[in-house]
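A single protein chain has been omitted; all remaining protein chains appear in their positions.
The chains carry the letters A and B, assigned in the order they are written, with residues numbered from 1 in each.
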Amino acid sequence: MTENKKIGITLRHAPYGSDLAQEALDATLAMGLFGQQITLFFLADGVFQLLKSQSSSDIHQKSVEKQISAFELYDIERVFVCAQSLRQRNIDTHSLCIDAVCLSAAELQKALSTQDTVLSF
Amino acid sequence: MMSHAILHTVNQSPFTHSALEQCLCYTQECDAILLLENGVYAALLTHPLSDKLSGKKCYAIEADLQARGLLEQTLASHIQLINFTDFVGLTTQYKLVQSWY
Partner (left out) sequence: MPIVINNVNIDTDKEGYLKNLDDWNEGVAMEIARQEGIELSDKHWEMVNLIREFHTNFELSPAMRPLVKFTASKLGKEKGNSIYLMQLFPGSPAKLLSKIAGLPRPKNCL
């Protein structure tokens, strides 16, 4: 990988029902460590990954919320969330576990189009 | 290469899955949509999102339509049927590929 490649990661699936959220996290943290410029796009059911108060030990899975809380330590600082997806699910930004920037679909599309590559989860 | 255009691929039926609906929310004028696998059911003339899709540049994999018997059905006229080689060509024409699945 070249230095400072702009990598967009789209996250559209709810956590725990499949491995996608965990795989996206693994990829995000790994690329963050290797100095890539990561931008995360939480869309559709992906916004459920950002909810506070997740407690997944009884279903024997690692907490997505806890790992997301480590983003700052891994230098993952650009986190976008779709305002419309939040609205459709009646989720307030105060219910989110990190400070994510709320953007409209058009703004998200624009930000996505400026990436050097996109990984879809 | 189109500098800011995205090729969106959709592989789920619009009758059972929201992948195409989500895709249409985040697609802009210069982007294109490619239907493959069960996504090709969106090439049918009528489905819940056919009106919204009609304004978009759209391709579908002919082999996937053929496999499902859809070439005998009425398809939306604006959808361009392509083969796998064309698909590879498209992915090199567009800077980015976003998969909706």
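Everything that follows uses one rule, which is that a contact is a pair of C-beta atoms (placed from the backbone, for glycine too) under 8 Å apart; a residue touches a chain by one contact, two chains touch by 3 or more.
On a predicted model such as this, the values are computed, not experimentally measured, just so you know.
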For the chain not depicted, the shown chains it touches: A
Absent-chain contact - pick from A:29, A:51, A:83 or A:98: A:29
Missing-chain contacts mapped onto chain A: 26, 29-30, 33-34, 62-63, 66-67, 69-70, 73-75
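By our rule, only the chains that are shown with their structure count from here on.
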Mean-CA-position distance for chain B and chain A (Å): 25
Contacting residues of chain B [partner chain A, same complex]: 4-6, 18, 22, 25-28, 95-101
Residue numbers on chain A that touch chain B, as the complex places them: 8, 10, 12, 43-44, 84, 105-106, 108-110, 112-115, 117-118, 120
